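Quick one: structure below, then a few questions.
This part shows subunit A:
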Amino acid sequence: MNVFDFAHAFFADTAHWHGQDGIPTRVGEHFLYSLEAVGIAALIGLPVGLVTGHHGRGGNALASIATAARALPTFGLLVLMFTWFGFGLLPVMIPLVALAVPPILVTSYEAVRSVDPPPVDAARGMGMPEARILFQVELPVALPLMLGGLRTAAIQVVSTATIAAYVSFGGLGRYIIDGLAQKDYEKVVGGATLVVGMALATLGVFWSVSRVAVSPGVRRSG
Partner candidate 1 sequence: MIRIDAVTKRYPDGTVAVDRLSLDIPDRAITVLVGPSGCGKTTTLRMINRMVEPTEGSILLDGRDIRQQPVNALRRSMGYVIQNAGLFQHRTIVDNIATVPRLLGWGRQKARTRAAELMERVGLDTSLAKRYPYQLSGGQQQRVGVARALAADPPVLLMDEPFSAVDPVVRKGLQDELLRIQNELGKTIVFVTHDIDEAIKLGTTVAVLRTGGRLAQFAPPAELLSAPADPFVEDFLGADRGIRRLSFFSSTGLELQTGPVVPLDADAERLAAGAPAPYRLVTDADGRPLGWWGAPDELTGGRIDRDRLLPYGRPFLPGTDSLRTALDGAVLSPSGWAVAVDGEGRAVGVVSQQVIGEAIRAAHGEDRQDAKAER
Partner candidate 2 sequence: MNGFFDIPSDLQYGYFGLIGLHLREALLPVLAGLLVALPVAQLCVRFRWLYAPVFGVTTVLYAVPSLAFFVLLIDYTGMTETTVMIPLAVYSLVVLVPAIVDGVRSVPPETLAAATAMGLGPVRRYLQVQLPIAVPTIIAGLRVAAVSSISLVSIGMLIGNQGALGNLLNDAQIYHRPPLAVNSVLTTAVLGILVDAALVLVRTLLTPWMPRKGAVR
């Protein structure tokens, strides 16, 4: 049997479609964990990245923080947080947020830094206050790159949120962890397929958002 047969068998089994361990429940859980983690990371990363980018200072400090955060092993952090805090959402969120912050932080910083200086200069020359320059001049141009950072973070979180199951949490990781324990490859493949599907859906969402939110004047491919 190959991967496709496993996947087919998994999705054909009606028992997988309802109940506590059903696909809709697990997808919903996974979606919520991911959304929450990316949301918190965006609340941290975007303001810090945008403001440092606008002022053009602190880039090196930012890069060091991002590198350190990237170096933290997500899985190790999860186990450690679990041993410290016990069962709960907090030990799951900490490693996922730590995973999502660096790409958001660095790309939003770079996005603002890479805005062409002349329009910013012109805005300042017209007497625009700094906050308005950031929101009305720099942000619209920086948006495609910023969305790129958010997208990378979101896909990593969706893929990595599977490890939450290791500390007895739900989400699509349940199928993979349980499948591994029960040597049930149908479950593993099914879970993995769902995660990939969700990641692709995330890509699609970001693509649509960028079609709507990015001004046609600054739209670029990717």
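Selection rule, in plain terms: all candidates are chains of the complex that A comes from, given by their letters.
Here, a residue touches a chain if its C-beta (ideal position, glycine included) is under 8 Å from a C-beta of that chain, and two chains touch if they have at least 3 such contacts; residues count from 1.
From a predicted model like this one, the values you see are computed outputs, not experimental measurements.
Novice: Would you mind flagging which of 1 or 2 touches subunit A in the complex?
Specialist: The candidate that touches subunit A in this complex is 2.
Novice: Applying the document's contact rule, which stretches of subunit A touch candidate 2 when the two form their complex?
Specialist: Within the complex, subunit A contacts candidate 2 at residues 3, 59-60, 62-63, 66-68, 70-77, 79-80, 83-84, 106, 109-110, 113, 155, 158-160, 162-163, 166, 173, 176-177, 179-180, 185, 188-189, 191-192, 195-196, 199-200, 203.
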